[in-house]
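One structure, as structure tokens, below. Some questions next.
The other protein chains are all here in position, but one chain of the complex has been omitted.
Chains: A, B and C, in written order; residue numbering restarts at 1 for each.
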Amino acid sequence: MAAKTLKINGTMISAREGESILEAARDSGVSIPTLCHLDGLSDVGACRLCIVDVGGRLRPACTTAVAEGMDIQTNTEQLRAYRRQIVELLFAERGHVCAVCVASGHCELQNLAVSLGMDHVRYDYLAPTCTVDISHQRFGIDHNRCVLCTRCVRACDEVEGVHTWDISGRGTSARIISDLNQPWGDAESCTSCGKCLLACPTGALFQRGSTVAEMEHASGRIAVIVESRRVRG
Amino acid sequence: MSDTPKIKLATVWLGGCSGCHMSLLDLDEWLIDLAARVDLVYSPIADIKVFPEGVDLALVEGAIASDEHMEIIHTVRRNSTLLVSLGDCAVTGNVTALRNPLGEAGLTLQQIYVDHGDPRGIIPAEPGIVPVLLDKVVPVHAVVAVDYFLPGCPPPAPRIRALLEALLAGRIPTAEGAKMLRFG
Amino acid sequence: MDLHELQQIARRERERRRRIRIHCCTSLGCHASNAIEIKRRLEEAVIAAGLEGEIEVAGVGCMGFCGHGPMVEIDPENILYEYVSPDDAPSIVASIHGGACTAGRGDKNHPFFARQYPIVRKNGGKIDPERIEEYIAAGGYRSLYRAINEMTPAEVIDEITRSGLRGRGGAGYPTGLKWATVAKSRGDRRFVVCNGDEGDPGAFMDRSVLESDPHLVLEGMSIAAYAVGADQGYVYVRGEYPLAIERLQKAINQAKKHSLLGSQIFDSALDFRVDIRVGAGAFVCGEETALIASIEGGRGQPRPRPPYPAESGLWGKPTLINNVETFANIASIIERGSAWYSGIGTESSRGTKVFALTGKICNTGLVEVPMGMTLREIVEGLGGGAPDGGTVKAVQTGGPSGGCIPASLFDTPVDYESLAKVGSIMGSGGMVVMDEATNMVELAKFYMEFCMDESCGKCIPCRVGTVQIYRLLEKITAGEATPADVDQLRALCQLVRDTSLCGLGQSAPNPVISTLKYFPEEYDALIKP
Partner (left out) sequence: METSSVSPHMRDTSASINDNRLKILEATMKRNQYRPDALIEVLHKAQELFGFLSPTLLISVARSLHLPPSRVYGVATFYHFFSLAPQGEHTCTICLGTACYVRGANNLMVAAEGAIGVSAGKTTADGTFSLASARCLGACGIAPAVIVDGVVAGNVTPRDLSARLVALLASPSKDESRT
């Protein structure tokens, strides 16, 4: 495969053809914040946190392929400001109360807020009504914590091959649903494999019985499953 | 140290659990150092009824949840040079704001005291004695300008100390890294 | 079907015609104002007067002057009646032989008509959209024949490229270049998609074209299919347009019956089938990747581009997506040549554009004018300015994705670049006129509510950013906002514009940005110090 030469933050690097900017940056030690991206799953370019400046235009690093001669900036003042605004918008959208969250201390959203220097949220808290569904024997879903990244939807569809999860509605009324918007425990298609829990970046999907700060998502395991499946052919 | 004039410090307890004040007290012996450099002119741990004028630094714990909070916070802002939102309730609304999805104050009280409480329950209403709830709990900065934010539920004592040390030394407190910023 | 048969159909149709045709507009606007009853009463009146041998009544497509409908025209006498009621029917028929007419007389020399240059709307108000024979008699399907028999696909693309035609859906991408990309893209199958999801409120050009001249669109699509090598087409029409869907379906059936769609069109190797896909009420489906998702039966959520649909579209195959008006230009370009077409309009924006003039304007309706005409000529010249002695304050072009242009900039020529320069877009062609009674902050809020409700929810800046912008506008209109809130508003607009995934999100703040720019005093008046 042909190599592409490009510049990231002023440094020349070479990348494989067809690789995303995100992969190329990580290979060369540059980290770019992400939320809807998860290694092993397809990319949707939805959270917009990985936007980078490509020759003056903003592009999502996860879905933009490298090209010869690209001049990429990953951490300009403008990008940092936009990323912080995006994370603030998420915190304002639903009830992300870290103090009483099962994933506190192990949460990608919480960590993003820290790394982007978010000391407060400048927007109105929308405070929507969100349910907590603990009808499943082992797992629960707290919609207050959901950021609609669709990692669970993709893990279920692409890795488990079931597609129990999808999204209903649109805009801020969108909600993750199981089967026909039934309680998770009644969703016949669910195999209770728990891959959605692995994929979830926040405290939205959790093991029942876990209390504050107890829920750790081993999201890296999704990539391991996918990679070993690929190697085995 | 003694030749520098003491700064006037106030701490305020609004819609919160007082955990942030507990965390402040967790500073243990450093409180003695602090006492040498500040005059505590208003605080739930000091018996002072009226928020004084000319306060240099006010640490505010808790969200704005009632008409009383609303009145106090405006006084605090008017009478203080620097105002710090201390802890997640002040900064985000946090647990205090968990009631917001239930709707306006009347609906909320109905659900808490009657629907999910005692069906014969009575909604407390003693104007002038029991503060009247606001329809929506909001963070402090939604009502008045805030100079610094110190997240945490509660903010760990070293985090409070780092902020106070910076302010006492006339520096801008750093607002970065998990040590200073993590919510929860 | 061959050329001879085509000519036969045209000849038979001309022979069938009566000397005088009473054209009765049956497009949506007039349809909703009793046009069908008027047509029936006219037919009765013709029979009652015993004039069936001389006069026929034809239901025709949109005449454009919707605000003065229902409209009836006597052809070839060139007499126009407006605000017609069913009771006027006998006197209209009688007037042909000198009787007095009770219907209001319209003026064909009115600037509204006189300054138009109909290409897309050439058959509007002239032919019965439900009869393919009338389209063929008007020269229809000759261009398709010509393209297939006298030109190579590459020559067709070249002709379109040289015409300078740009996408009429809003962004103005060069049509020929798009066709060339699709033709060159690798794939075992290619698709042609006509975007008829005209979602901009205040725009109804595409509805009118589909209702008035569906074959013109089908012919354009077939020429495109030949040029790019597609065998299947889809017309995606809004569910809000039942009449357009009905007429388009009739047109497809007729074209199939005459072998103008299907296998071996004009005995060539071209196979092309067209199906209608009916939208289900989602503005975002006008965005091409969302439209593809919707045709595939999914949630109409956009995906990042590249890859562009020209390379990877429907089911991952190269897909040509043009809007209704773009396709409606094709047959004329093939018929009259790229040199003719590129002679119309301006250097960068060739040809004509159809605009829907609505809002606080005297002459509501559709106009087709050469690109480069100024806003003033369109709004004041053709549109006649504000009604009831009012003053026009601004015009919103491009719908919720466009911007508000103040009257002080009405000398701006209407072309893609000039409109962009003043902070708006061409969009699909809606022009909503505002007079001094319109509060611009309220208007910005109206648009933001629209974008908020229509946000698909996929990307965060659009999903939540539009809600926060809306809330700030609510705070402003309630008189509770401070200057800091206005700064916040600007910063959010910038975020949503720069970081949203698709065009809907990226352009959602335009109405706010443009009203902040041109009508700051209306915001200031509402801000607390």
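In the analysis below, a contact is a pair of C-beta atoms (placed from the backbone, for glycine too) under 8 Å apart; a residue touches a chain by one contact, two chains touch by 3 or more.
This structure is a prediction, so every number in the text was calculated from the model and none was measured.
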{"item": "Which displayed chains the hidden chain touches across the whole complex", "value": "A, C"}
{"item": "Residue touching the undisplayed chain, where the options are C:Gly399, C:Gly423, C:Pro461 or C:Gly505", "value": "C:Gly399"}
{"item": "Sole residue of A:Met70, A:Leu116 or A:Ile167 that reaches the chain not shown, by the stated touch rule", "value": "A:Ile167"}
{"item": "Hidden-chain contact residue, picked from the options C:Gly298, C:Gly316, C:Pro483 or C:Pro520", "value": "C:Gly298"}
{"item": "Touching the absent chain when the full complex is considered, from A:Asp124, A:Asp179 or A:Glu214", "value": "A:Asp179"}
{"item": "Identified contact with the non-displayed chain, of C:Phe112, C:Phe191, C:Phe204 or C:Tyr518", "value": "C:Phe204"}
{"item": "Of C:Leu165, C:Ile265 or C:Ala356, the residue in touch with the unshown chain", "value": "C:Ala356"}
{"item": "For subunit C, the residues touching the chain missing from this view", "value": "28-29, 31-33, 66-67, 69, 198-204, 207, 238-241, 277-283, 294-301, 356, 358-360, 364-366, 396, 399-400, 430, 432-434, 438, 446-447, 450, 454, 456"}
{"item": "Positions on subunit A contacted by the hidden chain, ascending", "value": "162-170, 177-181, 187, 189"}
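To be clear about the criterion, only the chains that are shown with their structure count from here on.
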{"item": "Chain contact graph, described as a line, ring, star, complete graph or other shape", "value": "line"}
{"item": "Interchain centroid distance [CA atoms averaged], subunit A/subunit C, Å", "value": "39"}
{"item": "Between subunit A and subunit B, centroid-to-centroid distance (C-alpha), Å", "value": "33"}
{"item": "Length of the line joining the C-alpha centres of subunit B and subunit C, rounded to whole Å", "value": "58"}
{"item": "Per-residue multi-chain contacts in subunit B, two or more chains", "value": "none"}
{"item": "Shared-contact residues (touching 2 or more other chains) in subunit A", "value": "122, 124"}
{"item": "Residues of subunit A that touch subunit B when the two form their complex", "value": "91, 95, 97-101, 104-105, 110-111, 113-114, 117-122, 124-125, 127-130, 213"}
{"item": "Residues of subunit A that touch subunit C when the two form their complex", "value": "44-48, 51, 58, 60, 63-65, 82, 85-86, 89-90, 92-93, 122-124, 126, 147-148, 167, 169-174"}
{"item": "Subunit A contact footprint on subunit C (complex, rising order)", "value": "282, 299, 303-304, 306, 452-461, 463-468, 471, 488, 491-492, 495, 498-501"}
